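Only a single protein chain was left out; the remaining protein chains are all shown in position.
For reference, chains read A and B in written order, and residue numbers begin at 1 within each chain.
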Amino acid sequence: MSESPPEDDTPLVAARGIVKTFGAFTALGGVDLTVKRGEIHALLGENGAGKSTLIKILGGLLAPDAGTITWDGRPVAIDDPATARALGIGIVFQHFALFEALTVAENIALALGPSVTPRNAARLVEALGSEHGLPVPADREVGTLSVGERQRVEILRCLAQKPRLLILDEPTSVLTPQEAADLFATLRRLAAGGCSVLFISHKLDEVRALTSAATILRAGKVVAHADPRRETAASLAAAMVGTEIPELKPAAAHALGPPRLVVDQLASHESDPHAVALKDISLEVRGGEIVGIAGIAGNGQKELFAHLAGERLAERAAMIRIDDRDAGMLGPTERRQLGAAFVPEERLGHAAVPNFSLTDNAFVTRHATSGAARGGLLRRSAARRIADAVISRFHVRTRGPGTEARRLSGGNLQKYVIGRDMIADPKVLVVDQPTWGVDAAAAAAIRQALIDLAAEGAAVLVISQDLDELFQVADRIAVLSLGRLGPARPVAALSRTDVGLAMGGIAAAEAERAHEAAAGAGEGTHAPHS
Amino acid sequence: MSFAEALLLSVVTAAMPLMLAALGEMVAERSGVLNLGVEGMMVMGAVSAFGVAAATGSATLGVLAGVGAGIAMAALFGLIALGLAANQVATGLALTIFGLGLSGLIGAPLVGARREPLPRLEIPWLSDIPLVGKMLFGQDALVYLGALLLALLVYVIRRTRTGLVLRAVGDNPEAGHALGIKVLRVRLLAVLFGGAMAGLAGAHLVLAYTPFWSTGMTAGRGWIALALVVFGAWQPMRVAFGALLFGAVTILQFHAQGLGIGLPSQLMASLPYLATIVALVMIAAAGRKSSAAPAALGREFVLDR
Partner (left out) sequence: MRLILEPRAAPPVWAKWAAPFAALAVTGLIGAIIFALLGKPPIESLRVMFLDPLLDPLSLEDVVVKSAPLVLIAVGLVFAYRSNNWNIGAEGQFVIGGLIAGGLAVAAAGGGASGPWLIVAMLAGGALGGIAWGAIPALLKIRFGASEILTSLMLVYVAEKILDYLVRGPWRDPKGFNFPQTISFEGWARLPTLGDGRFHIGIVLTLAIALFAAFVLARTLYGFSIRTFGESPRAARFAGFSPAKVSLSAFAISGGLAGLAGAIEVAGPIGQLQPSISPGYGFTAIIVAFLGRLSPIGCIFAGLALAVSFIGGEQAQILLNIPLDLTKVLQAVLLFAILGADALTRFRPRLIRSAGAAV
């Protein structure tokens, strides 16, 4: 820990002219990246700019088509992940690469040398955790941990290999602001000890607070090198996006209608031990307003969406009401026939079938509400008209409605799956993570469409982990934490810190869970909620 | 030997092919590979073991041939399902059809030949313990080998790094790859081990359980072994227990008439298959299956850079 960076200024890693193509798509078109020793370096760029591709190349998960990488001044070929690890490169991925069925100790043991077996791992892991100030429960199965705990495990697993370059891909997207601050302290300590950090984020305030150098990517090219401490968030954003992103137009003043989506004491029982049970969720969304549901991933968002969309049924019909009709026991099709529309988080494989054309994908949510499948027969011409209309109204960039969904970029497919339901003017819209992994221009277009839909009288419910997004579009925000939903408060009366603290309710609830576990089979008796 | 002793002895003998094949398949499935070709590997093991044993007069060479045939069959599965990432269900089915056909082809000249079953090795003193002595200590060499393999598997899977890597690959192959584990190599080795065990099971079937070869003689035991893996919740001891249970059902059907059960023999013969269905349903209903199955079971892993 006391080792200071060597005197010479040979960079730790220098990538030159990295090219990577996937078929006709150029993910990286000759990218340079230099990270000095002991430096916290930011890699910035929009979704699809090539950040993930670049770190996968550094991690040996992808082979570049051209370019060189030097490590400590020596050229290296990073053929596979084992080579990367041997060099001292550790990566914490956005979607954690942990083994859910194994214990924390076993997960970490796998990253250590062959002398570590399941027998001695637990002791080693606990020692390691206290050394780095990252306590982890060594004997728990990873599948039972919260997202924040999993990230600690993943970081600890990297640190266990004594890395010289630690790469973190959007690490704070799963953390509360308070947890993020703890993470930054750890990273600064590591950097002071000589470890270089490559930090990927699109939260520009964090980048300015933490990093001392930045490489900015746009569409597979380096567009700027910067010292984030000397830039403003706006100037960094401009460099990332390249074009001016239109400001959102707030809706014209309009009166709110009656409640169109009412959730009344919705509760769920989960047989999967990894799922989060919903507890007494109550909520009203009136016509003309947008209600946001904030929360960290894994606090019941998936379960809530499934119940609202009718993929899972409520215990009583009156638990969910759509336009004053009991809908809790209705399936997705019947709810759509009541005028509701739903857009799930996963675009491919949930909202859309990857190998189906956009035309065929129109049937997925519209077969019962568009006449495209009247009498049980598919009318492709009708579905094609829907697809054409969505493509032109929402500026979906594609060769045509015959294109398979999987060929569209994230932003374009998201515009398609939201547009598919929006052109039917739904009375109620529930959307989960509307702009997750979407480029800035598409995100702005989607958010504007949500605002406009509400202005026309629809009730819009937005589930999102992106606080910035919720503060931009929502009229009221409620926080979902461990399956409980707090009250929906007007945005004007809320600060980010308040919401962040409520999101961190996870810590309180974790204590509750530990308490329950200690009490043994204390099912159904929960301590008063704080 | 009393009737009860003989009965218990035969239960273990009947259970052994099921246990060996199921333990092998369990290892393959723990690595995330579903190989439905157990029946084909087992029947090829049986015909090879019998052919070589009959030709050379050596049971040891026969057993080795059975193991080798199982490995060769598993390698064919590995080539197509792992090397080319083809659908595991369909590839496994093809392997079973292939094994049943090829064993019939090679085995045609062997039909009708008989040989002495494997000798039972009675351990002095211990085998004289009343009732269970013969069952535990009066078995053939392969049964002792099976018991040894079972103990070894319990230890390796839970306690060693090899077992840890195996479980990791079956849980999340992508994460394993990112950690530098050679996922396809681990999976191939697990599949080959499964083949070796299925081949050994076939060898035991034809060298100890029945002393002759007949076409298709595995009679669905490979499939029952597959069900036993589910029944045993991917745990070696539970799989072995399930195999004994099924061994008992098999023996029961032979002695049904003697016990005064007047059902037609064909209906008694369908008992193991019905019992398999009942066992699968019970396990699934108990909800153990969803949590115990390796998360990546049956999912292809493509090395793509």
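Simple rule for what comes next: contacts are C-beta pairs under 8 Å (C-beta built on N, C-alpha and C of every residue); 3 or more make two chains touch, one makes a residue touch a chain.
Keep in mind the model is a prediction, meaning the values are calculated, not measured.
Novice: For the full complex, can you list every visible chain touched by the one that's not shown?
Specialist: A, B
Novice: For the chain not shown, which residue from B:T13, B:N35, B:S48 or B:T91 touches it across the whole complex?
Specialist: With B:T13, B:N35, B:S48 or B:T91 as choices, the missing chain is touched by B:T91.
Novice: Out of A:A351, A:V479 or A:V499, which residue would touch the omitted chain in the full complex?
Specialist: A:A351
Novice: Residues of chain B in contact with the chain that isn't shown?
Specialist: Residues of chain B in contact with the hidden chain: 36, 76, 80, 83-87, 89-91, 93-95, 97-98, 100-105, 108, 215, 219-220, 223-224, 226-227, 230, 264, 266-267, 269-270, 273-274, 276-277, 280-281, 283-285, 289-290, 302-305.
Novice: Could you please point out the chain A residues that touch the chain left off the display?
Specialist: 22-24, 63-64, 67-69, 75-80, 309-311, 331-334, 336, 342, 344, 346, 348-356, 360, 363-365, 367-368, 373, 376-378
Heads up, the rule we're going with is that only the chains that are shown with their structure count from here on.
Novice: Between chain A and chain B, what is the gap in Å from one C-alpha centre to the other?
Specialist: 44
Novice: Help me check something: in the complex, which residues belonging to chain A touch chain B?
Specialist: Counting only chain A, the residues touching chain B are 59, 61-63, 80-82, 84-85, 91, 93, 96-102, 106, 109-111, 114, 116-119, 271-273.
Novice: Can you name the residues of chain B that touch chain A in the complex?
Specialist: Touch list, chain B to chain A: 158-161, 163-165, 167-168, 171-172, 174-181, 287, 290-291, 294-295, 305.
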